[in-house]
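One chain of protein is taken out of this complex; the other chains stay put.
Chains here go by letter, A, B and C, matching the order in which they are written, and residues are numbered from 1 within each.
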Amino acid sequence: MAPQDRLTLDRAEPQAAPVREPGSLLRAADLSVSYGHHQVVSGVGFGLSHGESLALIGESGSGKSTIARAVLRLGTGRASGRVEFEGQDILSLPERRFRPLRGRRIGFVPQDPGSSLNAVRTIGSQAQEAAALTGERGTAQRKELVLQTFAQVGLDDPRRVYDSYPHQLSGGMLQRVLIGLTVLPRPALIVADEPTSALDVTIQKRILDLLSELRRDLGISLLLITHDLAIAAEHADSLVVLKDGVVQDAGPTTAVFSAPESDYTRRLHADVPALNPDRYRHLRTRRGGEPKIEVSGVTKVFTVEGKPLTAVDDVSFTVAAGTTHALVGESGSGKTTIVRLLLGLEEPGTGGITVAGEEVTGRSHASLRSIRRHLQLVYQNPFTSLDPTWKVERLVREPLDRFGVGTRQERTDRVRAALESVGLEENLLSRRPAALSGGQRQRVAIARSLVLRPDIIVLDEPTSALDVSVQAGIVEVLVSLQAELGLTYVFVSHDLALVRQLADTVSVLRRGRIVESGTVQSVFDSPQQTYTRTLVDSIPQGFA
Amino acid sequence: MNRHYANYAVRRVMQAVVVIVLAYVFTFVVISVLPGDPVTSTLRNPQNGFTEEEITRIVAYYGLDRPVYEQLWQAFSRFVTGDLGVSLRSGLPVSRMIGEVLPSTLVLAASALAVALVLAFAIALGTRYLPKRYGQGVLRAFPSLFLSVPNFVIGLLLIQVFAFQLGLFRVIDAEGSLATFFAAVALGIPVSARVTEVLIANLDHEAGQEYASVARSRGLGRTRLFVRHLLKPSSLPVVTVIALVVGELLGGAVITEQIFGRTGIGSLVQRSVTTQDLPVLQAIVALAAVVFVVVNLFADLVYPLLDPRVKPGEVRTRVRAEVAAS
Amino acid sequence: MSPARPVARVRVPLTVVLSFAVVALVLSWSLVPDLFTGQDPARGVPADKFRGPSGAHWFGTDHLGRDLFSRVVHGTASSVTSALIAVGIAVVVGGLFGLLAGFLGGWTDTVLARLVDVLLAIPEFLLAVVVVSALGFQTINAAVAVGVSAVGVFARVMRSEVLGTRRAVFVEASYLQGGSRWHILVRHVLPNASRSLASLAVLQFGYSILLIAALAFLGFGDPPPASDWGLLVSVGKDYPLAPWLVYAPALVMIATVLSVNRISRWLRKTD
Partner (left out) sequence: MQTSRAVHRARPLGRIIRTITGIAAVIALAACAPGGANPGSGSGEPKPGGDITFLIDSLGDTWIPNNSSISSFQGHVWGHLTDKLVYVDDNGAVSPWIAQSWEQNAEATQFTLHLHPGVTFSDGTPLDAAAVQANLDIWSKGDPARGINPIGLFPKTYDHTEVVDPATVKVFFNAPTLGFIPTLGYHGSILISPKTLAQPAQQQADLSNDIGSGPYVLQSWKQGDSVVLRKRADYNWGPPALNHTGPAYLDTLTYKVVAEPSVRTAAVQSGQADVAYNPSPQELASFKDQGFTTATPRYLGFVSGFAVNTKVAPFDDARVRQALQHGIDRAEIISTVYTKDWLPAESFIQSNVPGATDHSGDFTFDAARAGQLLDEAGWVAGADGVRTKDGRPLELTLYPNPYLATSRSVDELIAQQLGRIGFRVHIQTFDVVTYGERVKVGSPAVPAYEVTRSFIDAGTVAGVLTDANRGENWFGLGQSDQRLVQLGTAVARASNIDERNGVLDQLQGYVLQQGYFVPLTQIVQRIYLQSPRLHGVTYNGIAYANYYTAWLG
């Protein structure tokens, strides 16, 4: 790792005694960070007091994580300006003097718990490192400390966790381990960099609650980095909204949230599904038409390492023409398998699937082709669903070519029309995917699925890889296309807020079974099952 | 995992046996494609003054007048029992010829591997500690440079400088410790390039992993981070790389031994090729395949035990691709 | 989090530019050697033998008074061509093996995998030596031998690339779009799998130059008056009093291979 501690700053500042005022614990002033010639953070300032929490909010590229790393001096960029921690300018400290602060005074909770522990060492051996920061010498005593902390962060079997390798634990458990290791040395400040974005919704909520609880009980300040305005509003005392490395809005949560100063914050606010359940209501014309899709009693069992695994268990639902049906569930709930069954990519063990009146199951590749003209799929990740060697024009035209639709000229026209309908400029036609942004790619993928003029589009988490504002744009396109063309959508998502925004009916999946289904209204407003209730409750409410 | 591992182990061992058998047959066929037979063509040298009748009788003695498949079957059934046959040229049993020179090559290969590993770890360590702008770039260019210099040029250069200019070792005492050391350097340098590339790539990869940042956020210094966290996951793939470069060590020995005047498997290859001593060549290639297959088998079986993440058979392909692409 | 990909111009590092320059020079040597040297590579002035490098003879002269620079330049074609042949064999045969094994799977895969294992089990250089001894000691045969010895690696890389690409989401997408197996193989799998094969091929080109030179060094290549680089080093090493006979062609070889390696590395990075 290259040293990032070659910072030249005014070090003549006196060592101010800690006072209880905003910024008494951590204060950044005129903080800029650049990678090479590329400046990603420009003149950012904020303050955080003892026991308080501050959220840095922004989309990708906003510089929020860079700031988090600059505070811990873990980043590789060149930082300038001032970051005072307990009155000391930590940017100008030599590494030798800053290092004792890491872990002991400033803790760090990373984004992806899965990759944040060394995979070839046991949890215990890594926990020992954290326990050593308390000054405790004996290994046994340190282990005792670790086990206590594990219990404290809600891990059921601390001893087993201690002896495990990281890959043997789930993401939620790992994040608890990491939080435990962070609070163990009782730091004054925890920097949490998107601590829940890699986790399932229900776990997200529990982790965030745990953090808030620890903050309250132990008096630790929290610097929370997040892209989710709603989460931030729920868990932070004050907010800083960033865009392209520049502060857009800052202040107490209530103020920023209810009366944002900048356009950007306002737009962000409008784009967060949780905060705007009715955003697309005006575009949605509910027509309870004929059933387009009928799934009845479908079961699918896979064999994994010699053991049977029931991925989909007796699932039934119908989707009316022109409406959106959402399949909601956390990872492992079987929603992706259902998509594959719908498209005929897998054969169900039992049960039947009818799409536009035609039986999908038990058909050959050739006869499935005719169904696929009516049924298109938009994948989750636009970074993998487009052949990187093809240009946009050819990507979108591929279905036309494969199905031999129209003349060359007609195809070209339809490609242009499709691109236009998803809001893409014509000058992108000759680009390859690598030269497009994530949102543009997903629009290309949608254009590709539209070009055959299908009746049904299966949307497999189409926005989960994208930023909120980009997501809003895509959802807008989807909703207006539905209104315009009368499309039927099957919408797969883990994001209940988003589902609430655009779906008509919903099936809640858990471990391959439908636990609850019905109209969005009924399921969200009066969930019958505990699980559904937990899910609905995990939608951040903004500030309560 | 255990039953799974046992299944995997049995499957790998069987694969290895199949590969060894096929390698034997493949080599035999390739070698026998040669038009005519080597004994006849040498005997025809007019300086020897043999009559055709004499030549026919001598060729019959070596069994070279029989069809290829028959020769293959005989040679292979002997090979299975450990009998490598008799050299066409020296008249000595091949196993004796190989046995005599094997220790020298083993010493050379082991030293070269040691040199390669020391060099690789030193360079990789350097890339962790040197400033990015200056020293690091040079260090990072080393593997590429090592792979660009023909090993015979390295050998000639080392001999010129250290044996003749500085007089550090005597070329005629090729098995001496310093002579062996320099031969090992010549042989080890290209090998170290492979190891270094994989090691640096892995170190970079591991250092860029989130867990490294998290470990640093727990107050770990550079050295402890390197020793405790980065070293093990980065060096594990080196086990596989070492298994893969065994072949390179044997192949490179042909040139290194020739230049340094060592008598080993490599120079035996060189001699048996120039004199078309087919039984010797066949035996060496077959043994090299056996060594390679066994070493890789060992590495594959051991790797899942060393790395808790890995399911049997997984990493091998990844590292192989890396090595192949390096 | 969506990593925003800036639509940035690819910046070419200086070393890569230099490498391209070296490769361009070497290629033009091989195509039009006479543009670069007026001296006959095969005819020397015997009285001028063993002259050190000078303005008249940049790389000096050899044991028959021939201009070494001219011999290096004129030997380029053979060195480059033979390396290209080797790479060609490796790419075509190895690529085909890998493509079939990866795409067809099943028995084809199992059989080809064992064959490839055999090719990989025999040390590369040893395999090349065996093949060249079976074909006869000529540069073209050395090239074939080196190509054969690299088939295994190419097959294995191609196979894993094909497997990777075949599982790629965009391939499934094309299948859903009505793409046939053939269409997917030719239009999606092949172009994508070839990309990493391309940088490997460039690398193998440099490596082949070295291997063929090593075979020539052992006397398994063309004889003089051919002037392959490896041969020049091999002949030159017998005259320790004229060290330039070794070092001049060796440096040309090193510079070429180094440049090729640099380009391959750059290609892989910009993939």
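Remarks
Following the convention adopted for this analysis, a residue touches a chain if its C-beta (ideal position, glycine included) is under 8 Å from a C-beta of that chain, and two chains touch if they have at least 3 such contacts.
Owing to the predicted nature of the structure, the values given are computational and were not obtained by experimental measurement.
Taking the complete complex into account, the chain left out of view touches B, C. Note that of B:A16, B:A212, B:V241 or B:I259, the residue touching the chain absent from this view is B:I259. The residue touching the chain not shown here, chosen from B:E248, B:D277 or B:D300, is B:D277. Listed residues B:S267, B:Q282 or B:N296: the one in touch with the omitted chain is B:S267.
Where chain B meets the omitted chain, the residues involved are 35-36, 38, 41-51, 54, 57-58, 60-62, 86-87, 89-93, 97, 100-101, 159-160, 163-164, 167, 170-172, 258-259, 261, 263, 267-268, 270-271, 274-277.
As for the chain not pictured, it touches chain C at residues 42-44, 46-47, 49-50, 63-65, 136-137, 219-220, 222-225, 237-241.
One rule holds in what follows: only the chains that are shown with their structure count from here on.
Under the contact definition, chain A and chain C share the contacting chains B.
Taking the mean Cα position of each chain as its centre, A sits at the greatest distance from chain B.
Should one ask which of A-B and B-C has more C-beta pairs in contact, the pair is B-C.
One finds 46 Å separating the Cα centroids of chain A and chain C. Measuring from the averaged C-alpha position of chain A to that of chain B gives a distance of 48 Å.
Chain C has its Cα centroid 21 Å from the Cα centroid of chain B.
Partner chain A is touched in their complex by these residues of chain B: 4, 128, 131-132, 207, 209-222, 225, 228-229, 232-233, 236, 307-309.
Within the complex, the chain A residues that touch chain B are 1-3, 69, 72, 74, 99-104, 106-108, 110-112, 115-121, 126, 129-130, 133, 165, 167, 178, 181, 305.
Within the complex formed with chain C, the residues of chain B that make contact are 15, 18-20, 22-23, 26-27, 30-31, 33-34, 144-145, 147-153, 156, 160, 246-248, 250-252, 254-255, 258, 269-270, 273-274, 276, 281, 284-285, 288-289, 292-293, 317, 320-321, 324-325.
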